[in-house]
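One chain of protein is taken out of this complex; the other chains stay put.
Labels for the chains are A and B, by order of writing; each one numbers its residues from 1.
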């Protein structure tokens, strides 16, 4: 399966049934660039000579096929589809005298080719890593170390460990707060405290968080009052970046 | 050099083994080889290996064979193991350090509120490792000591300064489980 990384394995495999053949292909295409490269390489045309119109048609046909096979097409594929369709539609428009559109299209074509070539280089590099990994997985270092017994439970910490640990704690902390507020007698003051506690560990709370807590309507109403009260005294700020977007609740208080 | 076919693979097994390698285990790996032959191969290679090496030896321990360093090198080995900077932390220490790094200056009660567990002893460990330091007292009832990260913290984690520390929001995409 080593050649899978280049995306070539599925092409040479004899197609049994359509379904089987395509399920092989679908595993190979990590993203839209992979698929485009495959379509180009399959035709053995010089990548510098690709026709945008043709490649767009082939790309869309492929996505259709995936849909027919009930395969969920990842968002990245659809974004590329939209871009290609947009460019193609501009190509179909009657050419303007100054031909600015033509230039733009040619620019896009060049950029795409450049991106594909760059992408392909890294696919080959990934292949090289794959081969090296295969070799390395067949050699063993020594087993447990008699001298390092006492260090076993320790982790050699990285920045990532630090931020992960903090992330997990914040999640746990939120859960604890949720558990504590499940009682039925609620006051606005309790909700104010709850919001303050949450803002102590987080830069911001998303408004949707309070709905995810699965508490009663009474809790939600009290939370709303609490938010309004805190806003009124300028302790918090409510920010919504656009219509229908989640509201962020931020503290206005300076730390210490 | 010993010529027997199994000599090298058995040596390799002795090298990776965490528990003493027993004849029974060898029989399971080579079911077609007569046990006497396995025993002979093992005995020969042990004798040969021990005559050759002065640093590592194979010893018979609790019913099996084990590759170990010779006792005379233990001092050098200890001194080598101590050269490794111990960036190693227990999970509790890592958690406490994370709270201090992200919430500094912060008091012990505040750390315990977020962690949900007593954190006094991990504070001591971190102070000893010079990863954190005291930063005076907070002007509230009880005047608790506040803690912050020390200079070694940034060095330890390869940060130019504290602003290099990723924020939770930046890491949201990376930290939330896939599919969300």
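Rule of thumb we're sticking to: a contact is a pair of C-beta atoms (placed from the backbone, for glycine too) under 8 Å apart; a residue touches a chain by one contact, two chains touch by 3 or more.
Worth saying up front: this structure is predicted, and the values here are computed from it rather than measured.
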item: Residue, one of B:39, B:59, B:73 or B:124, that touches the chain absent here; value: B:73
item: Residue among A:53, A:69 or A:126 touching the omitted chain; value: A:126
item: Touch list for chain B against the chain that is not drawn; value: 1, 7-13, 15-17, 21, 25-26, 28-29, 52-56, 67, 69-70, 73, 76-77, 79-81, 83-84, 158-160, 163-164, 166, 170, 173-175, 178
item: In chain A, positions touching the absent partner; value: 4-5, 30-34, 46-47, 74-76, 80, 115, 117-126, 128-130, 132-142, 145-148, 158-160
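FYI, only the chains that are shown with their structure count from here on.
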item: Distance between chain centroids, defined by C-alpha means - chain A, chain B (Å); value: 33
